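My structure is below; once you've seen it, I'll send some questions.
For this depiction, one protein chain was excluded, whereas all remaining protein chains were kept in their positions.
After this line comes chain A, so read on.
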Amino acid sequence: MSVLTLSKAINEGLRKAMEDDPKVLIMGEDVGKLGGVFRVTDGLQKDFGEDRVIDTPLAESGIVGTAIGLALRGYRPICEIQFDGFVFPAADQIITQLAKMPLRSLGAIKLPVVVRIPCGGGIGAVEHHSESPEAYFTHTGGLRVVACSNPADAYSMIQQAVRCDDPVIFFEPKRRYWEKADVDTSSTDWWTPFDEATVVRQGTDVTLLAYGPMVKTCLEAATAAQEEGRSLEVIDLRSLNPLDFPKVMESARKTGRVVVVHEAPVYNGFGAELAARITESCFYHLESPVLRVGGFSTPYPPSKLEEHYLPDLDRVLEAVDRTFTF
């Protein structure tokens, strides 16, 4: 058992994946000597060499496009996109090629490519460094989309993503990179399959659905609500595509009230899918409409305003209160 930050946990997971399989490669901008701008790949080039930890030219479409070619040759590349807002130059390769090529070949091709994306805001960054682009990718058939929220999950989920024969979009909550927790790096026994959701706090009155950076916010909200006598259940979705809907449904039927929390804009965001599904499947169990808390339908604001844009404990609790007004 080691106490690891989330970024170090991913680093350890990547190291393990590279040790286990010589076909695993890491590629991206600054991933080598610098160890990535968040140091997630720190030390890996030193230990595995420049042929396996590849510093690439500064072009995201090229990173993902050549990763596809390497995967066609039998390698398992892990691409690092430096920041969420920089994934858009690679969106064409991800959406038109990475997601669809296995089907195009009627299953003859496997593309075990992982695209790691540090996502979300809260670190006072400049434009294009704080976005939550998950809905673009959950909308695309052929991709698996997952989001880790804590060091232990980060460690196990990155390894599962690398082992997966499908392309995986792997979201890392950048403002949680420095959060620490115990991680058992000696065993795989405790690993939850990376396409399953986990109930991270049991409750009876309201279900909070979150993933990535908002899981911690929701746990804090649940603690605060407890002091006011309300019992909130918190589910970490972990996988957005596929979605572990049975677990969501079970909780929604139990509590009858659901609040979805994410950083991305609410409009057409992932919460809309959850709200629609819950309404369809749990209509007679609901005490109130499914509410959503998230970003606004604006570009991500300058950092001096991000505390207004990002859901915080108070906005979550306000939504919880509203579920009791119907």
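The criterion applied here is as follows: a residue touches a chain if its C-beta (ideal position, glycine included) is under 8 Å from a C-beta of that chain, and two chains touch if they have at least 3 such contacts; residues count from 1.
Convention: contacts and distances are computed from a predicted model.
The chain not displayed here is annotated in its UniProt record as "Pyruvate dehydrogenase E1 component alpha subunit", chosen from "ABC-type sugar transport system permease subunit", "Pyruvate dehydrogenase E1 component alpha subunit", "4Fe-4S ferredoxin" or "NADH-quinone oxidoreductase subunit N".
Among the residues A:Ala67, A:Ala154, A:Val200 or A:Val258, only A:Ala67 touches the chain that is left out of the figure.
For the chain left out of this panel, the touching residue among A:Arg116, A:Arg144 or A:Arg238 is A:Arg144.
Take chain A: the residues that touch the chain left off the picture are 51, 56-57, 59, 61-62, 64-75, 77, 89, 92-93, 96-97, 100-110, 141-142, 144, 164-166, 195, 241-245.
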